[in-house]
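Of the protein chains in this complex, one is absent; all others appear in place.
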Amino acid sequence: MSREELEKRFQEKIDAEIKIEPKDWMPERYRRNLIRQISQHAHSEVVGMLPEGNWITRAPTLRRKVALLAKVQDEAGHGLYLYSAAETLGISREEMIEQLLSGKAKYSSIFNYPTLTWADIGAIGWLVDGAAIMNQVMLTRTSYGPYARAMVRICKEESFHQRQGYEIMLTLARGTEVQRQMAQDALNRWWWPALMMFGPSDKDSVHTAESMKWKIKRKTNDELRQQFVDVTVPQAEYLGLTIPDPDLKWNEARGHYDFGEIDWEEFWRVVKGNGPCNHLRMKARREAHEKGAWVREAALAYAEKRRQRQQQKAS
Amino acid sequence: MTQQEALFQYLLRLGDNALILGQRLSEWCGHAPVLEQDIAITNLALDLIGQARNWLTLAGEVEGKGRNEDQLAYLRDARDFHNLLLVEQPNEDWAHTIVRQFLFDQFNYLLHNELQHSTDERVAAIAAKSLKEIKYHLKYSSEWMVRLGDGTEESHNRMQRALDALWRYSSEAFLTDEIDQLMAEAGIGPDLHKLEPLYHQYVAQVLDEATLQPPTDTYMQRGGKQGLHTEFLGYILAEMQFLQRAYPNMQW
Partner (left out) sequence: MNKDWPLWEVFIRAKNGLSHKHAGSLHAADAQMAIENARDVYCRRNEGVSIWVVESKYITASDPEDADALFEPAQDKIYRHPTFYNLPDEVKHI
(Lines give C-alpha, C1' and ligand atoms only; values in the text may rest on other atoms or scores of the structure.)
Protein backbone atom coordinates (compact mmCIF):
# COMPACT_ATOMS: atom_id res chain seq x y z
CA MET A 1 0.00 0.00 0.00
CA SER A 2 1.32 3.42 -0.85
CA ARG A 3 2.12 5.99 1.79
CA GLU A 4 -0.69 8.22 0.61
CA GLU A 5 -3.10 5.32 0.82
CA LEU A 6 -1.95 4.47 4.35
CA GLU A 7 -2.30 8.07 5.46
CA LYS A 8 -5.73 8.30 3.94
CA ARG A 9 -6.87 5.16 5.76
CA PHE A 10 -5.33 6.45 8.95
CA GLN A 11 -7.22 9.74 8.71
CA GLU A 12 -10.45 7.85 7.95
CA LYS A 13 -10.03 5.89 11.15
CA ILE A 14 -9.43 9.08 13.11
CA ASP A 15 -12.47 10.72 11.53
CA ALA A 16 -14.58 7.66 12.36
CA GLU A 17 -13.47 7.94 16.00
CA ILE A 18 -11.64 4.61 15.90
CA LYS A 19 -8.76 4.68 18.38
CA ILE A 20 -5.24 4.14 17.18
CA GLU A 21 -3.45 1.36 19.06
CA PRO A 22 0.31 0.83 19.52
CA LYS A 23 1.01 -1.54 16.67
CA ASP A 24 -1.28 0.13 14.14
CA TRP A 25 0.29 1.96 11.25
CA MET A 26 0.61 5.68 11.98
CA PRO A 27 2.32 8.59 10.26
CA GLU A 28 5.76 9.24 11.68
CA ARG A 29 4.74 12.79 12.52
CA TYR A 30 1.75 11.53 14.51
CA ARG A 31 4.03 9.25 16.49
CA ARG A 32 6.60 11.98 17.13
CA ASN A 33 3.93 14.51 18.03
CA LEU A 34 2.44 12.05 20.52
CA ILE A 35 5.78 11.18 22.08
CA ARG A 36 6.47 14.87 22.50
CA GLN A 37 3.11 15.61 24.03
CA ILE A 38 2.80 12.53 26.26
CA SER A 39 6.35 12.72 27.57
CA GLN A 40 5.97 16.44 28.20
CA HIS A 41 2.80 15.63 30.10
CA ALA A 42 4.60 12.92 32.09
CA HIS A 43 7.51 15.24 32.91
CA SER A 44 5.01 17.85 34.09
CA GLU A 45 3.50 15.39 36.55
CA VAL A 46 6.90 14.43 37.91
CA VAL A 47 8.36 17.94 38.11
CA GLY A 48 4.97 19.01 39.46
CA MET A 49 5.66 16.92 42.57
CA LEU A 50 8.36 19.37 43.63
CA PRO A 51 6.54 22.65 44.37
CA GLU A 52 3.84 20.87 46.36
CA GLY A 53 6.29 18.40 47.86
CA ASN A 54 7.98 21.50 49.25
CA TRP A 55 5.16 21.78 51.82
CA ILE A 56 4.55 18.14 52.78
CA THR A 57 6.83 18.31 55.81
CA ARG A 58 5.27 21.64 56.85
CA ALA A 59 1.58 20.88 56.34
CA PRO A 60 -0.29 22.54 59.22
CA THR A 61 -2.38 19.56 60.38
CA LEU A 62 -2.04 15.81 60.08
CA ARG A 63 -5.21 15.68 57.98
CA ARG A 64 -3.70 18.17 55.53
CA LYS A 65 -0.43 16.28 55.57
CA VAL A 66 -1.91 12.94 54.51
CA ALA A 67 -4.06 14.61 51.86
CA LEU A 68 -1.10 16.43 50.36
CA LEU A 69 1.10 13.33 50.50
CA ALA A 70 -1.56 11.30 48.75
CA LYS A 71 -1.97 13.99 46.12
CA VAL A 72 1.73 14.29 45.35
CA GLN A 73 1.92 10.50 45.30
CA ASP A 74 -0.86 10.44 42.73
CA GLU A 75 1.21 12.77 40.58
CA ALA A 76 4.04 10.24 40.64
CA GLY A 77 1.48 7.64 39.59
CA HIS A 78 0.21 9.84 36.79
CA GLY A 79 3.72 10.46 35.55
CA LEU A 80 4.19 6.72 35.55
CA TYR A 81 0.99 5.97 33.60
CA LEU A 82 1.99 8.56 31.02
CA TYR A 83 5.57 7.34 30.64
CA SER A 84 4.10 3.88 30.11
CA ALA A 85 1.74 5.21 27.44
CA ALA A 86 4.67 6.89 25.66
CA GLU A 87 6.69 3.69 25.91
CA THR A 88 4.15 1.95 23.69
CA LEU A 89 5.35 4.28 20.92
CA GLY A 90 8.87 2.89 21.02
CA ILE A 91 10.74 5.22 23.35
CA SER A 92 12.14 4.08 26.70
CA ARG A 93 11.56 5.86 29.99
CA GLU A 94 15.31 6.27 30.34
CA GLU A 95 15.44 8.11 27.01
CA MET A 96 12.59 10.37 28.05
CA ILE A 97 14.29 11.16 31.37
CA GLU A 98 17.51 11.93 29.52
CA GLN A 99 15.58 14.35 27.33
CA LEU A 100 14.12 16.04 30.39
CA LEU A 101 17.43 16.33 32.20
CA SER A 102 19.27 17.59 29.13
CA GLY A 103 16.66 20.30 28.69
CA LYS A 104 15.56 18.94 25.31
CA ALA A 105 12.10 18.01 26.58
CA LYS A 106 9.82 20.57 28.15
CA TYR A 107 7.36 20.38 31.02
CA SER A 108 4.59 22.69 32.11
CA SER A 109 6.02 26.09 33.01
CA ILE A 110 3.67 26.49 35.94
CA PHE A 111 6.00 24.36 38.05
CA ASN A 112 8.79 26.88 37.65
CA TYR A 113 7.07 29.18 40.12
CA PRO A 114 7.86 28.84 43.84
CA THR A 115 5.46 27.81 46.63
CA LEU A 116 6.11 30.53 49.19
CA THR A 117 3.30 30.07 51.68
CA TRP A 118 0.83 27.37 52.66
CA ALA A 119 -1.86 29.16 50.67
CA ASP A 120 0.10 28.32 47.52
CA ILE A 121 -0.79 24.68 48.13
CA GLY A 122 -4.45 25.69 48.11
CA ALA A 123 -4.00 27.84 45.01
CA ILE A 124 -2.18 25.09 43.13
CA GLY A 125 -4.87 22.53 43.89
CA TRP A 126 -7.64 24.92 42.94
CA LEU A 127 -6.15 26.72 39.92
CA VAL A 128 -3.36 24.54 38.57
CA ASP A 129 -5.24 21.28 38.98
CA GLY A 130 -8.37 23.02 37.79
CA ALA A 131 -6.63 24.08 34.60
CA ALA A 132 -5.02 20.67 34.19
CA ILE A 133 -8.38 18.94 34.55
CA MET A 134 -9.87 21.01 31.67
CA ASN A 135 -7.10 19.75 29.48
CA GLN A 136 -7.17 16.20 30.77
CA VAL A 137 -10.90 15.69 30.46
CA MET A 138 -10.53 16.62 26.81
CA LEU A 139 -7.66 14.15 26.47
CA THR A 140 -9.73 11.19 27.67
CA ARG A 141 -11.12 11.31 24.11
CA THR A 142 -7.75 11.65 22.41
CA SER A 143 -7.22 9.44 19.37
CA TYR A 144 -4.35 7.34 20.73
CA GLY A 145 -5.70 4.45 22.80
CA PRO A 146 -3.01 4.12 25.51
CA TYR A 147 -2.97 7.89 26.06
CA ALA A 148 -6.76 8.03 26.33
CA ARG A 149 -6.81 5.12 28.78
CA ALA A 150 -4.12 6.73 30.94
CA MET A 151 -6.13 9.93 30.97
CA VAL A 152 -9.30 8.14 32.06
CA ARG A 153 -7.49 6.70 35.05
CA ILE A 154 -5.84 10.03 35.80
CA CYS A 155 -9.08 12.00 35.64
CA LYS A 156 -10.75 9.56 38.02
CA GLU A 157 -7.95 9.98 40.52
CA GLU A 158 -7.61 13.72 40.06
CA SER A 159 -11.13 14.42 41.18
CA PHE A 160 -10.04 14.87 44.78
CA HIS A 161 -7.06 17.08 43.94
CA GLN A 162 -8.92 20.21 43.04
CA ARG A 163 -11.37 19.79 45.92
CA GLN A 164 -8.43 19.43 48.29
CA GLY A 165 -7.03 22.74 47.05
CA TYR A 166 -10.31 24.60 47.11
CA GLU A 167 -11.00 23.41 50.65
CA ILE A 168 -7.66 24.87 51.76
CA MET A 169 -8.54 28.19 50.08
CA LEU A 170 -11.97 28.17 51.66
CA THR A 171 -10.57 27.55 55.13
CA LEU A 172 -8.07 30.39 54.69
CA ALA A 173 -10.62 32.77 53.18
CA ARG A 174 -12.90 32.17 56.15
CA GLY A 175 -10.06 32.30 58.66
CA THR A 176 -8.31 35.25 60.23
CA GLU A 177 -7.39 38.39 58.29
CA VAL A 178 -3.80 37.18 58.06
CA GLN A 179 -5.00 33.93 56.48
CA ARG A 180 -7.33 35.73 54.09
CA GLN A 181 -4.42 37.89 52.93
CA MET A 182 -2.31 34.78 52.50
CA ALA A 183 -5.01 33.33 50.25
CA GLN A 184 -5.39 36.54 48.23
CA ASP A 185 -1.63 36.80 47.78
CA ALA A 186 -1.50 33.24 46.48
CA LEU A 187 -4.32 33.93 44.03
CA ASN A 188 -2.49 37.06 42.85
CA ARG A 189 0.65 35.12 42.12
CA TRP A 190 -0.90 31.97 40.60
CA TRP A 191 -3.73 33.39 38.47
CA TRP A 192 -1.77 34.48 35.42
CA PRO A 193 0.63 31.52 35.38
CA ALA A 194 -2.47 29.27 35.57
CA LEU A 195 -3.93 30.95 32.47
CA MET A 196 -0.60 30.46 30.71
CA MET A 197 -0.86 26.70 31.31
CA PHE A 198 -3.10 26.36 28.26
CA GLY A 199 -0.19 27.36 26.07
CA PRO A 200 0.24 30.07 23.46
CA SER A 201 -2.72 31.72 21.85
CA ASP A 202 -4.18 29.72 18.94
CA LYS A 203 -2.78 32.12 16.37
CA ASP A 204 0.75 31.43 17.70
CA SER A 205 0.47 27.73 18.47
CA VAL A 206 2.58 25.65 16.10
CA HIS A 207 1.16 22.28 17.04
CA THR A 208 -2.53 23.01 17.31
CA ALA A 209 -3.68 22.55 13.70
CA GLU A 210 -2.09 19.15 13.23
CA SER A 211 -3.05 17.98 16.72
CA MET A 212 -6.66 18.91 16.03
CA LYS A 213 -6.68 17.15 12.67
CA TRP A 214 -5.41 13.96 14.31
CA LYS A 215 -7.68 14.44 17.30
CA ILE A 216 -4.77 14.30 19.70
CA LYS A 217 -6.24 17.54 21.00
CA ARG A 218 -9.92 18.20 20.63
CA LYS A 219 -10.16 21.78 21.80
CA THR A 220 -7.82 24.67 21.11
CA ASN A 221 -5.72 26.39 23.75
CA ASP A 222 -7.93 29.48 23.71
CA GLU A 223 -11.16 27.48 23.96
CA LEU A 224 -9.88 25.66 27.03
CA ARG A 225 -8.57 28.87 28.58
CA GLN A 226 -11.95 30.55 28.17
CA GLN A 227 -13.69 27.54 29.66
CA PHE A 228 -11.35 27.71 32.66
CA VAL A 229 -11.94 31.41 33.24
CA ASP A 230 -15.70 30.94 32.99
CA VAL A 231 -15.86 28.26 35.68
CA THR A 232 -13.21 29.75 37.97
CA VAL A 233 -14.49 33.32 38.33
CA PRO A 234 -17.61 32.29 40.30
CA GLN A 235 -15.44 30.07 42.51
CA ALA A 236 -13.23 33.05 43.36
CA GLU A 237 -16.32 35.14 44.09
CA TYR A 238 -17.57 32.47 46.47
CA LEU A 239 -14.25 32.67 48.32
CA GLY A 240 -14.58 36.44 48.50
CA LEU A 241 -11.22 36.81 46.78
CA THR A 242 -10.38 39.15 43.91
CA ILE A 243 -8.96 37.90 40.65
CA PRO A 244 -6.02 40.14 39.78
CA ASP A 245 -7.32 41.30 36.39
CA PRO A 246 -8.93 44.75 36.02
CA ASP A 247 -10.24 43.81 32.55
CA LEU A 248 -12.16 40.81 33.79
CA LYS A 249 -15.89 41.20 33.23
CA TRP A 250 -18.89 39.23 32.06
CA ASN A 251 -19.72 39.71 28.39
CA GLU A 252 -23.44 39.15 27.97
CA ALA A 253 -23.27 39.04 24.19
CA ARG A 254 -20.57 36.36 24.09
CA GLY A 255 -21.87 34.48 27.11
CA HIS A 256 -18.33 34.38 28.43
CA TYR A 257 -16.01 36.40 30.63
CA ASP A 258 -13.69 38.81 28.88
CA PHE A 259 -10.25 38.90 30.43
CA GLY A 260 -7.03 40.84 30.09
CA GLU A 261 -4.06 40.14 27.86
CA ILE A 262 -1.60 37.53 29.13
CA ASP A 263 2.00 38.70 29.52
CA TRP A 264 3.40 36.53 26.72
CA GLU A 265 6.87 37.85 27.30
CA GLU A 266 6.79 36.28 30.75
CA PHE A 267 5.35 33.10 29.27
CA TRP A 268 8.20 32.71 26.78
CA ARG A 269 10.83 33.74 29.32
CA VAL A 270 9.75 30.93 31.66
CA VAL A 271 9.41 28.40 28.81
CA LYS A 272 12.95 29.25 27.74
CA GLY A 273 14.31 28.45 31.18
CA ASN A 274 14.32 31.76 33.03
CA GLY A 275 11.42 31.30 35.40
CA PRO A 276 12.14 31.71 39.10
CA CYS A 277 12.68 27.98 39.69
CA ASN A 278 13.61 26.31 36.37
CA HIS A 279 17.18 25.62 37.42
CA LEU A 280 16.14 24.39 40.87
CA ARG A 281 13.52 22.00 39.50
CA MET A 282 16.04 20.53 37.07
CA LYS A 283 18.66 20.29 39.78
CA ALA A 284 16.26 18.37 42.04
CA ARG A 285 15.30 15.94 39.27
CA ARG A 286 18.92 15.46 38.21
CA GLU A 287 20.01 14.78 41.79
CA ALA A 288 17.24 12.27 42.39
CA HIS A 289 18.17 10.48 39.18
CA GLU A 290 21.91 10.48 39.83
CA LYS A 291 21.65 9.57 43.50
CA GLY A 292 19.30 6.74 42.60
CA ALA A 293 21.60 5.24 39.97
CA TRP A 294 23.36 2.85 42.38
CA VAL A 295 20.01 1.64 43.70
CA ARG A 296 18.62 0.88 40.25
CA GLU A 297 21.85 -0.83 39.27
CA ALA A 298 22.01 -2.93 42.45
CA ALA A 299 18.42 -4.12 42.10
CA LEU A 300 19.15 -5.32 38.57
CA ALA A 301 22.38 -7.00 39.67
CA TYR A 302 20.57 -8.80 42.47
CA ALA A 303 17.77 -9.94 40.16
CA GLU A 304 20.38 -11.34 37.78
CA LYS A 305 22.26 -13.09 40.60
CA ARG A 306 19.09 -14.68 41.84
CA ARG A 307 18.13 -15.82 38.37
CA GLN A 308 21.51 -17.50 37.94
CA ARG A 309 21.28 -19.18 41.34
CA GLN A 310 17.87 -20.56 40.50
CA GLN A 311 19.16 -21.88 37.20
CA GLN A 312 22.07 -23.58 38.94
CA LYS A 313 19.71 -25.16 41.42
CA ALA A 314 17.51 -26.42 38.62
CA SER A 315 20.35 -28.01 36.65
CA MET B 1 2.94 7.32 88.28
CA THR B 2 -0.65 6.28 87.79
CA GLN B 3 -1.57 3.72 85.19
CA GLN B 4 -3.39 6.40 83.25
CA GLU B 5 -0.27 8.59 83.15
CA ALA B 6 1.81 5.63 82.09
CA LEU B 7 -0.67 4.72 79.37
CA PHE B 8 -0.64 8.28 78.08
CA GLN B 9 3.14 8.22 77.78
CA TYR B 10 3.07 4.78 76.25
CA LEU B 11 0.62 5.90 73.58
CA LEU B 12 2.80 8.92 72.84
CA ARG B 13 5.71 6.55 72.24
CA LEU B 14 3.64 4.60 69.76
CA GLY B 15 2.27 7.71 68.08
CA ASP B 16 5.57 9.56 67.97
CA ASN B 17 7.45 6.62 66.46
CA ALA B 18 4.95 6.49 63.63
CA LEU B 19 4.74 10.26 63.23
CA ILE B 20 8.45 11.00 63.15
CA LEU B 21 9.30 8.10 60.85
CA GLY B 22 6.39 9.05 58.60
CA GLN B 23 7.67 12.61 58.53
CA ARG B 24 11.16 11.41 57.61
CA LEU B 25 9.87 9.15 54.84
CA SER B 26 7.73 11.92 53.43
CA GLU B 27 10.93 13.88 52.74
CA TRP B 28 11.59 11.34 49.98
CA CYS B 29 8.43 12.18 48.07
CA GLY B 30 9.60 13.53 44.70
CA HIS B 31 13.22 12.48 45.18
CA ALA B 32 13.27 8.65 45.22
CA PRO B 33 15.61 6.56 43.01
CA VAL B 34 12.81 5.59 40.62
CA LEU B 35 9.21 6.70 40.19
CA GLU B 36 7.79 3.38 41.38
CA GLN B 37 9.68 3.80 44.66
CA ASP B 38 8.43 7.35 45.10
CA ILE B 39 5.00 5.81 45.25
CA ALA B 40 6.08 2.91 47.45
CA ILE B 41 7.89 4.99 50.07
CA THR B 42 5.01 7.46 50.18
CA ASN B 43 2.64 4.59 50.91
CA LEU B 44 4.78 3.72 53.92
CA ALA B 45 4.70 7.34 55.06
CA LEU B 46 0.93 7.48 54.66
CA ASP B 47 0.47 4.27 56.65
CA LEU B 48 2.66 5.58 59.46
CA ILE B 49 1.07 9.01 59.68
CA GLY B 50 -2.32 7.32 59.68
CA GLN B 51 -1.21 5.14 62.59
CA ALA B 52 0.19 8.19 64.38
CA ARG B 53 -3.18 9.92 64.11
CA ASN B 54 -4.92 6.95 65.72
CA TRP B 55 -2.42 6.68 68.57
CA LEU B 56 -2.29 10.40 69.26
CA THR B 57 -6.05 10.73 69.22
CA LEU B 58 -6.29 7.94 71.76
CA ALA B 59 -3.48 9.50 73.81
CA GLY B 60 -5.45 12.74 73.94
CA GLU B 61 -8.53 10.88 75.13
CA VAL B 62 -6.59 9.02 77.80
CA GLU B 63 -4.96 12.22 78.99
CA GLY B 64 -8.39 13.79 79.35
CA LYS B 65 -7.29 17.39 78.86
CA GLY B 66 -9.02 17.83 75.52
CA ARG B 67 -5.89 17.69 73.36
CA ASN B 68 -6.43 16.30 69.87
CA GLU B 69 -3.98 14.71 67.41
CA ASP B 70 -2.83 18.05 66.06
CA GLN B 71 -2.28 19.68 69.41
CA LEU B 72 -0.16 16.72 70.40
CA ALA B 73 1.75 16.61 67.11
CA TYR B 74 2.25 20.33 66.64
CA LEU B 75 2.42 21.88 70.08
CA ARG B 76 4.84 19.72 72.03
CA ASP B 77 8.55 20.50 72.14
CA ALA B 78 11.32 17.94 71.70
CA ARG B 79 11.57 17.04 75.38
CA ASP B 80 7.95 15.90 75.32
CA PHE B 81 8.36 13.64 72.29
CA HIS B 82 8.83 9.97 73.10
CA ASN B 83 9.86 8.30 69.87
CA LEU B 84 12.88 6.03 69.53
CA LEU B 85 16.14 7.69 68.51
CA LEU B 86 16.25 5.39 65.50
CA VAL B 87 13.28 6.90 63.70
CA GLU B 88 14.52 10.50 63.89
CA GLN B 89 17.83 9.72 62.17
CA PRO B 90 18.17 11.43 58.77
CA ASN B 91 17.38 9.75 55.46
CA GLU B 92 20.96 10.19 54.15
CA ASP B 93 20.70 7.82 51.17
CA TRP B 94 18.40 4.97 50.17
CA ALA B 95 20.64 2.57 52.15
CA HIS B 96 20.23 4.43 55.45
CA THR B 97 16.53 4.79 54.82
CA ILE B 98 16.09 1.07 54.20
CA VAL B 99 18.25 -0.04 57.14
CA ARG B 100 16.44 2.35 59.50
CA GLN B 101 13.12 1.08 58.18
CA PHE B 102 14.07 -2.55 58.54
CA LEU B 103 15.44 -2.23 62.09
CA PHE B 104 12.27 -0.41 63.09
CA ASP B 105 9.79 -2.59 61.16
CA GLN B 106 11.09 -5.77 62.74
CA PHE B 107 10.56 -4.33 66.24
CA ASN B 108 7.30 -2.68 65.32
CA TYR B 109 5.94 -5.91 63.90
CA LEU B 110 6.73 -7.91 67.04
CA LEU B 111 5.31 -5.15 69.21
CA HIS B 112 2.03 -4.83 67.33
CA ASN B 113 1.69 -8.57 67.09
CA GLU B 114 1.44 -8.52 70.89
CA LEU B 115 -0.49 -5.28 71.18
CA GLN B 116 -3.35 -6.71 69.15
CA HIS B 117 -4.05 -8.87 72.21
CA SER B 118 -3.84 -5.96 74.62
CA THR B 119 -6.22 -5.94 77.58
CA ASP B 120 -7.10 -2.39 76.55
CA GLU B 121 -9.56 -2.88 73.70
CA ARG B 122 -8.81 0.50 72.15
CA VAL B 123 -5.12 -0.35 71.97
CA ALA B 124 -5.87 -3.80 70.61
CA ALA B 125 -8.09 -2.38 67.87
CA ILE B 126 -5.55 0.17 66.61
CA ALA B 127 -2.77 -2.42 66.81
CA ALA B 128 -4.72 -5.02 64.85
CA LYS B 129 -5.43 -2.51 62.10
CA SER B 130 -1.84 -1.24 62.00
CA LEU B 131 -0.39 -4.74 62.04
CA LYS B 132 -1.50 -5.45 58.47
CA GLU B 133 0.34 -2.38 57.27
CA ILE B 134 3.41 -3.12 59.34
CA LYS B 135 3.59 -6.69 58.00
CA TYR B 136 3.86 -5.23 54.53
CA HIS B 137 6.48 -2.68 55.65
CA LEU B 138 8.60 -5.46 57.08
CA LYS B 139 8.33 -7.51 53.91
CA TYR B 140 9.23 -4.47 51.83
CA SER B 141 12.22 -3.40 53.92
CA SER B 142 13.49 -6.99 54.35
CA GLU B 143 13.46 -7.50 50.59
CA TRP B 144 15.32 -4.27 50.00
CA MET B 145 17.88 -5.23 52.68
CA VAL B 146 18.70 -8.39 50.75
CA ARG B 147 18.48 -6.78 47.32
CA LEU B 148 20.97 -4.05 48.19
CA GLY B 149 23.13 -6.02 50.62
CA ASP B 150 23.62 -8.71 47.98
CA GLY B 151 23.45 -6.39 44.94
CA THR B 152 26.59 -4.66 43.71
CA GLU B 153 29.80 -3.94 45.59
CA GLU B 154 28.76 -0.33 45.96
CA SER B 155 25.31 -1.16 47.28
CA HIS B 156 26.78 -3.69 49.69
CA ASN B 157 29.26 -1.15 51.05
CA ARG B 158 26.60 1.51 51.42
CA MET B 159 24.33 -0.90 53.28
CA GLN B 160 27.11 -2.02 55.60
CA ARG B 161 27.98 1.62 56.37
CA ALA B 162 24.34 2.40 57.08
CA LEU B 163 24.04 -0.65 59.32
CA ASP B 164 27.20 0.33 61.21
CA ALA B 165 25.85 3.84 61.71
CA LEU B 166 22.34 2.89 62.80
CA TRP B 167 23.01 -0.27 64.78
CA ARG B 168 23.67 1.76 67.95
CA TYR B 169 19.99 2.77 67.91
CA SER B 170 18.60 -0.70 67.27
CA SER B 171 18.10 -1.91 70.84
CA GLU B 172 16.67 1.15 72.55
CA ALA B 173 13.21 -0.28 72.00
CA PHE B 174 13.99 -3.17 74.36
CA LEU B 175 15.52 -1.14 77.18
CA THR B 176 12.58 -1.11 79.53
CA ASP B 177 11.64 1.50 82.06
CA GLU B 178 8.87 2.02 84.59
CA ILE B 179 6.30 2.77 81.90
CA ASP B 180 7.04 -0.42 79.97
CA GLN B 181 6.81 -2.39 83.19
CA LEU B 182 3.52 -0.85 84.26
CA MET B 183 2.04 -1.55 80.85
CA ALA B 184 3.28 -5.13 80.83
CA GLU B 185 1.90 -5.75 84.32
CA ALA B 186 -1.50 -4.42 83.27
CA GLY B 187 -1.44 -6.60 80.18
CA ILE B 188 -1.73 -3.52 77.99
CA GLY B 189 1.73 -3.90 76.46
CA PRO B 190 4.03 -6.91 76.03
CA ASP B 191 7.01 -7.95 78.09
CA LEU B 192 9.71 -6.50 75.86
CA HIS B 193 12.35 -8.86 77.24
CA LYS B 194 10.52 -11.73 75.62
CA LEU B 195 10.51 -10.02 72.25
CA GLU B 196 14.19 -9.13 72.21
CA PRO B 197 15.60 -12.59 71.37
CA LEU B 198 13.04 -12.97 68.58
CA TYR B 199 14.06 -9.60 67.22
CA HIS B 200 17.71 -10.51 67.11
CA GLN B 201 16.98 -13.88 65.60
CA TYR B 202 14.93 -12.41 62.72
CA VAL B 203 17.31 -9.54 62.14
CA ALA B 204 20.25 -11.96 62.00
CA GLN B 205 18.45 -14.08 59.40
CA VAL B 206 17.88 -11.17 57.09
CA LEU B 207 21.38 -9.76 57.58
CA ASP B 208 22.78 -13.16 56.75
CA GLU B 209 20.79 -13.37 53.55
CA ALA B 210 21.82 -9.82 52.76
CA THR B 211 25.49 -10.78 53.32
CA LEU B 212 25.78 -7.98 55.89
CA GLN B 213 27.73 -8.16 59.17
CA PRO B 214 26.03 -7.06 62.39
CA PRO B 215 28.43 -4.73 64.20
CA THR B 216 29.84 -6.18 67.42
CA ASP B 217 30.63 -4.38 70.66
CA THR B 218 28.39 -1.46 69.90
CA TYR B 219 27.15 0.65 72.76
CA MET B 220 23.39 1.03 72.50
CA GLN B 221 22.18 4.60 72.66
CA ARG B 222 19.03 5.35 74.59
CA GLY B 223 16.89 8.26 75.70
CA GLY B 224 14.26 8.88 73.05
CA LYS B 225 11.53 7.06 74.94
CA GLN B 226 12.18 9.33 77.90
CA GLY B 227 12.38 12.50 75.83
CA LEU B 228 16.16 12.81 75.51
CA HIS B 229 16.75 12.97 71.78
CA THR B 230 19.48 13.43 69.21
CA GLU B 231 19.85 16.94 67.81
CA PHE B 232 17.89 15.96 64.72
CA LEU B 233 14.50 16.00 66.39
CA GLY B 234 14.55 19.73 67.05
CA TYR B 235 14.91 20.42 63.34
CA ILE B 236 12.21 17.94 62.42
CA LEU B 237 9.83 19.73 64.77
CA ALA B 238 10.91 23.21 63.69
CA GLU B 239 9.89 22.28 60.16
CA MET B 240 6.81 20.24 60.95
CA GLN B 241 5.36 22.69 63.48
CA PHE B 242 6.24 25.91 61.65
CA LEU B 243 2.75 27.05 60.67
CA GLN B 244 1.11 26.20 63.97
CA ARG B 245 3.87 28.03 65.82
CA ALA B 246 4.05 31.08 63.54
CA TYR B 247 0.26 31.53 63.40
CA PRO B 248 -1.10 30.24 66.70
CA ASN B 249 -4.75 29.39 67.31
CA MET B 250 -5.93 29.28 63.72
CA GLN B 251 -7.89 26.75 61.71
CA TRP B 252 -6.12 25.29 58.68
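Chains here go by letter, A and B, matching the order in which they are written, and residues are numbered from 1 within each.
In this section, a contact is a pair of C-beta atoms (placed from the backbone, for glycine too) under 8 Å apart; a residue touches a chain by one contact, two chains touch by 3 or more.
Everything quoted here is computed from the prediction, not taken from an experiment.
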Fill in the blank from the handout: Among listed residues A:Lys8, A:Arg29, A:Arg153 or A:Lys249, the absent chain is touched only by A:Arg153
Handout entry: Options A:Met49, A:Leu139 or A:Ala299, residue touching the unrepresented chain
Key = A:Ala299
Fill in the blank from the handout: Answer key for A:Glu87, A:Asp120, A:Glu158 or A:Asp245 versus the chain not shown reads A:Glu87
Completion exercise
Residues of chain A touching the missing chain are 21, 23-25, 73-74, 77, 80-81, 84, 87, 92-94, 98, 149-150, 153, 157, 289, 293, 296-297, 299-300, 302-303, 306
Completion exercise
Residues on chain B facing the left-out chain by the touch rule are 34-36, 39-40, 43, 140, 143, 147
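FYI, only the chains that are shown with their structure count from here on.
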Exercise for the section: Measure off the straight-line distance from the CA centroid of chain A to the CA centroid of chain B, and report it in whole Å. Expected result: 35
Practice task
In the complex, go through chain A and note every residue touching chain B.
Solution key: 46, 49-50, 53, 56-66, 69-70, 72-73, 76-77, 79-80, 83, 118, 168, 171-172, 175-176, 178-179, 284, 287-288, 291-299, 301-302, 305
Exercise for the section: Could you pull out which chain B residues touch chain A in their complex? Expected result: 19, 23, 26-27, 29-39, 42-43, 45-46, 49-50, 52-53, 56, 69-70, 73-74, 93-94, 146-148, 150-152, 154-155, 158, 239-240, 242-244, 247, 250-252
